[in-house]
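Yeah, one chain of the complex is gone here, protein chain that is, but the others are all in their spots.
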Amino acid sequence: MCGIIGVYNHPEASNLAYLGLYAMQHRGQESAGIISTDGNNFFSHKSMGLVADIFPLEKIESLRGSMALGHVRYSTTGASLLNNSQPFMINYAHGTLVIAHNGNLVNGEEIKRDLVIKGSIFQSSMDTEVIMHLIAGYQEPDLVESIAAALKRVSGAYSLVFMNQDRLIAARDPRGIRPLVLGKMGDTYIVASESCVFDLLEAEFVREIEPGEILVISGDGLQSYHPFPVHKPANCIFEHIYFARPDSVLFGDTVYDVRKKLGRLLAREHPIEADMVVPVPDSGIPAAIGYAQELNIPWELALIRNHYVGRTFIEPSQSIRHFGVKIKPNAIRSMFAGKRVVVVDDSIVRGTTARKIIKMIRAAGAKEIHVRISSPPTDFPCYYGIDTPTRTELIASSHSIDDIRRYITADTLGYIDSKALTEAVNCQHSFCDACFTGNYPITFPGIEGAQPRQPTLF
Amino acid sequence: MCGIIGVYNHPEASNLAYLGLYAMQHRGQESAGIISTDGNNFFSHKSMGLVADIFPLEKIESLRGSMALGHVRYSTTGASLLNNSQPFMINYAHGTLVIAHNGNLVNGEEIKRDLVIKGSIFQSSMDTEVIMHLIAGYQEPDLVESIAAALKRVSGAYSLVFMNQDRLIAARDPRGIRPLVLGKMGDTYIVASESCVFDLLEAEFVREIEPGEILVISGDGLQSYHPFPVHKPANCIFEHIYFARPDSVLFGDTVYDVRKKLGRLLAREHPIEADMVVPVPDSGIPAAIGYAQELNIPWELALIRNHYVGRTFIEPSQSIRHFGVKIKPNAIRSMFAGKRVVVVDDSIVRGTTARKIIKMIRAAGAKEIHVRISSPPTDFPCYYGIDTPTRTELIASSHSIDDIRRYITADTLGYIDSKALTEAVNCQHSFCDACFTGNYPITFPGIEGAQPRQPTLF
Amino acid sequence: MCGIIGVYNHPEASNLAYLGLYAMQHRGQESAGIISTDGNNFFSHKSMGLVADIFPLEKIESLRGSMALGHVRYSTTGASLLNNSQPFMINYAHGTLVIAHNGNLVNGEEIKRDLVIKGSIFQSSMDTEVIMHLIAGYQEPDLVESIAAALKRVSGAYSLVFMNQDRLIAARDPRGIRPLVLGKMGDTYIVASESCVFDLLEAEFVREIEPGEILVISGDGLQSYHPFPVHKPANCIFEHIYFARPDSVLFGDTVYDVRKKLGRLLAREHPIEADMVVPVPDSGIPAAIGYAQELNIPWELALIRNHYVGRTFIEPSQSIRHFGVKIKPNAIRSMFAGKRVVVVDDSIVRGTTARKIIKMIRAAGAKEIHVRISSPPTDFPCYYGIDTPTRTELIASSHSIDDIRRYITADTLGYIDSKALTEAVNCQHSFCDACFTGNYPITFPGIEGAQPRQPTLF
Partner (left out) sequence: MCGIIGVYNHPEASNLAYLGLYAMQHRGQESAGIISTDGNNFFSHKSMGLVADIFPLEKIESLRGSMALGHVRYSTTGASLLNNSQPFMINYAHGTLVIAHNGNLVNGEEIKRDLVIKGSIFQSSMDTEVIMHLIAGYQEPDLVESIAAALKRVSGAYSLVFMNQDRLIAARDPRGIRPLVLGKMGDTYIVASESCVFDLLEAEFVREIEPGEILVISGDGLQSYHPFPVHKPANCIFEHIYFARPDSVLFGDTVYDVRKKLGRLLAREHPIEADMVVPVPDSGIPAAIGYAQELNIPWELALIRNHYVGRTFIEPSQSIRHFGVKIKPNAIRSMFAGKRVVVVDDSIVRGTTARKIIKMIRAAGAKEIHVRISSPPTDFPCYYGIDTPTRTELIASSHSIDDIRRYITADTLGYIDSKALTEAVNCQHSFCDACFTGNYPITFPGIEGAQPRQPTLF
């Protein structure tokens, strides 16, 4: 779970990168970084924290030059250290190279093992470092060829932006699992994880970086390469369901539209008579609108979320520990009293949050509570970059829908069918739905028993 | 614009105060403070910033004792200094006294002048300091009598919580302009600006502190005094329209309900044929729901707000300064293309934000844009604690509705009628609507020309 | 223990104040503050910490105007809070007044009690606030008259600098207990606690502010007033012995010279045959030089002090707690082996540090250790602004010199005689030596049992 941005040819490149990271803060709240270059030197600032907190004006001004890469990161493990923050910069045979990476390799550990046996050293637990080792290992004088050669060795999900002193290079895995889009504003090019960046910058959306494409942006304009064998694309469906911002255009669709359509389809599959439809904010909102419109039931924002969560929010200690509910939304009592309620959310992971919310709604006087989920049961972990827990923690992997219903104390529970997903999205794209179906588009050794890699200190 | 909380008799009083301030962060994002007492010593921490950022665990633990006062503040001027942060603590003839204050006095400057002529010194620009001087000036051995005598001298809006070593005392002005509510959780009493605090703490809502009431919470239980001449209440209608959290119960109504009713009334007054109703998030959401339900037009959250604004968000410099739109919500293009849109917001102050949003929606392809405002034109400044600009900055004070419509580039513009306000709120309460009507419930010298007091450095 | 500075008529007044505070950092390491004025507005920054850490460039630049007051403070109690940091600023009948104060009043609590009974409120535990109340209480239109009237009411030690929008006013108590000097650099006047400030700023030392003088610096030049009854001066001898910087000129003498003379006198009173003289760094250095020169014994800096002590130096926990010696200087073993050593320090307060140092020197192989102290036994606490412990903690107040010698494990111990002090200092000045003799120049109620005032939270 990361967001990346590259800016080419703008006098305030690092400022644009900063604004772009701000727009993509939802993709990673743990650390952020920007590295810029003026064609000679490189300037770097990375820190733990929110974009708007860690980049005071003087920091941005010190990141000089007309090219910049930026990165926001949500740690996929407890070991969330500055060592693992990006962009990542190296010196190698052909100078300096900077990279920002969104995704996860499935053979990263395997290649790392090979490299390490041959004497390579690693200073982080990031797959990104594996890619850099591979690039440096190819003695090709041409950077694009080295990148292509390196990426041919790796399997998995990656959207990448590279920068050296004079070029910006974007690359996307052959299946296009993670998003990556190209924008333009005057003579400036911008590559970013999501198109909402372009809206903030008032830049023009040009197109997606294509699956398997390596796009070079330099003084010679744009050059596109497709060095990989062609694969059927496998766009991450979970970006649409939960992860991306609703105002982004992704894989040929506006995210908000897809979520609303999922809500409509969910209503057709699991209709119910009710007095109102209430979303779990914020991600459940569009699906709840679709559900309510389809069945013509009033839609109400009767669960209120506090948006002022800080980086250091303190768990109340001991005697008041049961306030742990603090981050859940608050139920407006007057809205729920005596009502039959449909609660719509995008997914159920462990079930504990849903259980708390339903108990709160029940305590607020709801007569019936019907839970509707705009995705199928999440049975399988993601190995391509979404931070899902291990299988044993996924409630749906070991419990029937009725068991889950009982656990969360709902009157009824309906998930959308996995086949319906394809109806909601652009039919010209094909998607990865492995988290629901277990149909992993990229095979890898021992997938059944495999756990997401557990980084150590690095 | 402030939020206050007092906690009586809880082993983790300052932790409860912290959580309560977190729930009321919307009432003031500039500074926050907590002072606690263990019956002997007082412990204090105040700082600029968000509650969740400025109270690390060790700070909360250092605020020992079973009583605590807390305060969040939004500066009403540029001079937002730590000197003016609260709670405010003094030593005086009868020991130590702590106060947290929400509101604004209309004769504060006048009394200050009198006090200063008699030789008093002031270290802040807060009205609160005036109240403390008055209390100390009455030689009454009994604190409640001193407080009553002091409050008889002041006019204006005030909700107050006092704390000394053994008592918590809540007081509210005779017109009850600002809210103040009482909650209970076991043997613990809590006084707070808004009831959403009780929901987070899972405390029981007991009742409002009544207008003109002084409520003493001590080892002897609760004692209520009504020392002031009775006035017709004048609850601030703007708390309902904009300021309070939608899940709070205020002046006999849930805020969300009032906002929805305002939307319905607005729809009856200014109906229009349209394809969808879109709120300006977040405050316009409930009124937009009411508007849409009344006219049976689809409601869409097609403007997306970024919630990650930090304390130090940097204005892009120079060449990219026009990104100043960054804080406005982003329009989902696919939703607006070719549509007739009703945009609902709670108010128009200067008109600049509305103009930006409408231009963005127009650029997204909307065919017609109809703006509906769930309050009457804001013609008059508030002198009772809401941070409105001076009259000359209020666009409605010097422009006709049609002028405003043209300025913001809307196709039509409708404000709710000020008489309709009374239909939306609890008929057993009476309200102050001076910001719309100029009917100021509390007279004061030179109100016509009066400007809100301009604090200097303090 | 504080240092103060006032700068009049310099375009970078706050920058000069900053440099001056840096030069006087030894007078207080706990908090520092600067308030400046451009003749209209006042600008303030105060914080806990060292001058060089808490004033980044942008802070200094934000303290605009051509007048500035600065203050460094060493808390005299554990309650070292920002509330008590200075300069102190008030609004009163005649506008804004800023003060910086070095010293301690003996009747501060008494006047405070009177003021409080009449209804005054106090927000700090500083004597300074008492002075401000008194000034504001006199209705004199002329500030100098108000200041004179106020200071006539107080007894004790005070060196003060006041600033309003157009004048800088320096005042010193009639006995001149604490130092205060006047410097000049072009058209700029500077008032400071110590002359070392002028050396750093390359300003010219003009003269002392005289005991009992009120000096007004304004557009009309300098005007000097002597409104108080004349008293025999009582300059603090301890400034010479320990507190001031050796390169400052104080009470008519260079501090270094006085300390060296004390060392010579000490040598005459308590000579000994030894191989070397070693100072306890840094304050014992000049006296040790005098001692060594008088007896023609080699002088060695054989105890090495670590100057990198930070604000947050951590006490090693538990099993290694005995490292508490860490702040004491380290003995160079090769220097001490088999030697007869004279260790010279300026004073012995509790005796614990001396004991540690002597044991360390003994462990380093010294054959004899003779301790010589360049001041008489410290029998009495200071009530005039030096942070001495209470009488019971002063080892000399209840133990004979031989008891002390045994406790610190020295072979011999010699203190200088109190009468010799007068030989070492400028004979045209008269001094307060109450800490050695109990001859307090200013009487006050209950001095025998009196303890230095114990501030509470404020």
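Annotations
By written order: A, B and C. Residues from 1 in each chain.
Heads up, the rule we're going with is that contacts are C-beta pairs under 8 Å (C-beta built on N, C-alpha and C of every residue); 3 or more make two chains touch, one makes a residue touch a chain.
Quantities reported herein were computed from a predicted structural model and do not represent experimental measurements.
Seen in the complete assembly, the chain not on display touches A, C.
Screening C:M1, C:L16, C:I35 or C:L115 for touch with the missing chain picks out C:L16. From the set C:F55, C:Y138 or C:F228, the residue in touch with the chain omitted from the display is C:F55, counting the whole complex. Within the whole complex, the absent chain has one touching residue among C:N40, C:S334 or C:Q428, and that is C:S334. On the side of chain A, the interface with the absent chain consists of residues 41-44, 81-83, 89-93, 96, 116-117, 119-123, 125, 132-133, 136-139, 456-458, using the contact rule stated above.
Residues touching the missing chain, restricted to chain C, are 11-12, 15-16, 18-19, 22-23, 25-26, 29, 50-53, 55-57, 60-61, 196, 199-202, 245-247, 249, 254, 256-257, 282, 285-286, 289, 293, 298-302, 304, 306-314, 316-320, 322-323, 325-326, 330-335 (touch as defined at the top).
One rule holds in what follows: only the chains that are shown with their structure count from here on.
Chain contacts in this assembly form an open path, with each chain touching only its neighbours along a single line. Distances between chain centres, each the mean of the C-alpha atoms, put A farthest from chain C. At the interface between chain B and chain C, over half of the residue numbers appear on both sides, which makes the contact a same-residue one.
For this pair, chain A with chain B, the centres built from the Cα atoms lie 36 Å apart. Centroids built from CA atoms put chain C at 60 Å from chain A. Of all residues in chain B, none touches two or more other chains.
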